[in-house]
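A single protein chain has been removed from this complex, and every other one stays in its place.
== subunit A ==
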Amino acid sequence: MSLQLKDLYDKFRDPATIKALAKLIGEEAKKLERPINVMEVCGGHTHTIMKYGLKQLLPESIEFIHGPGCPVCIMPKERIDHAYILAQQPDVILVTLGDMIKVPGSKGSLQDARSKGADVRFVYSPLDALKIAVENPDKTVIFFAIGFETTTPMTAALMDQAIERGLKNLLFHINHVTVPEVMKELIDSRDVHVDSYNNRIDAFIGPSHVSVIAGAKIYEPFPRAYHRPVVVSGFEPVDVMEGVLMLVKQFSEKRCELEVQYRRSVTYEGNLKAQAMINKYFEKRGLFKWRGLGNIPDSALKLRDEYAKFDAEKRYADILPKEEIEDHKLCICGDILRGMAKPTECQVFSTACKPSSPLGSCMVSSEGACAAYYKYGGVM
């Protein structure tokens, strides 16, 4: 049998296979000594779990904790305000990926900026920014770069092309964030509401496409130093179910390891060429604020000093505010992300905080835990 493109879609979404795996999980879960909470770190997995109703197929002893989601949802207001301000400068075209359209900053979203006359363009690929820069030589084009390890190399590739073509009018505002650091933070950080190192995360489903680039190796510390098993799983429902089965087996067999379910696309080392490209242009930023989680050490990247002249944050330093904007006082996203609270325990859930007017990160995207509860009425 040879592989067809269709197989890569259909076979990994096959309802019968999903149910069959659910049965195996159910049987395996009977051997568990206690219930386990599995955090799916990535919004892509949350999306699959909700769309295919996977939680409802699992025994009660397995609970999902929805993770920080996606690089868009955790973007703090400060950074969106930067984009908003940059977009309003004369002769600036602000270019960013379509995902950023609706995310609110303190002045509004980028969509609002555009409706007020700013030149904001939402593109599918960073390559489109190159085209816009070439076509508008007398404008300054600023690429507002977002994304996890999955997306960072594409910004690097854009930079490569810009340099090769000697483009002078393309600048970058870098907001790339990294996954292992936030996972560590969720385990390590002091829970502000109970003032202890509390979290209920027993195991992780590792983001698939982050590891296509960065390799499975980035999760090595979790089984070892934190005693949390990790299974890197694909985004299709069959992948997620097989990933859960592998985790449950680890618990029932008293193992604690890093395993890869998504072997068709993830290797231990990842894509070394893409990693080299990232290293060429980027370095660790120090602290970066995540909406809902606060400042996390080493969790983001910035341009290396050699490329300072491309850095919009430096070029426009005098007009970009540095002050932190506090997360909403009543928002308990941090606790929710550690599995310590359910969205319904938040005082403003579905009253002051709704998907149409989110106060915290968990309500920003439809994949956030609060938004999911809002939509599915707490069945998640």
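Just so we're on the same page, a residue touches a chain if its C-beta (ideal position, glycine included) is under 8 Å from a C-beta of that chain, and two chains touch if they have at least 3 such contacts; residues count from 1.
Keep this in mind: contacts and distances are computed from a predicted model.
One chain of the complex is hidden; its UniProt record names it "Hydrogenase formation protein", one of "Hydrogenase formation protein", "Glycolate oxidase iron-sulfur subunit", "Sugar ABC transporter permease" or "BFD domain protein (2Fe-2S)-binding domain protein". When the omitted chain is restored, the residue from A:Ile132, A:Val238 or A:Ala341 that touches it is A:Val238. When the whole complex is considered, the residue among A:Thr151, A:Asn169, A:Asn199 or A:Ser361 that touches the unshown chain is A:Thr151. In the complete complex, the hidden chain is touched by one of A:Ile18, A:Val244 or A:Leu320, namely A:Ile18. Looking at subunit A, the residues touching the absent chain are 1-3, 5-9, 11-21, 23-24, 42-44, 47, 51-53, 70-72, 97-99, 101-102, 124-128, 146-148, 150-151, 153-154, 157, 160, 207-210, 212-213, 235, 237-238, 242, 263-265, 271, 273-274, 277, 365-367.
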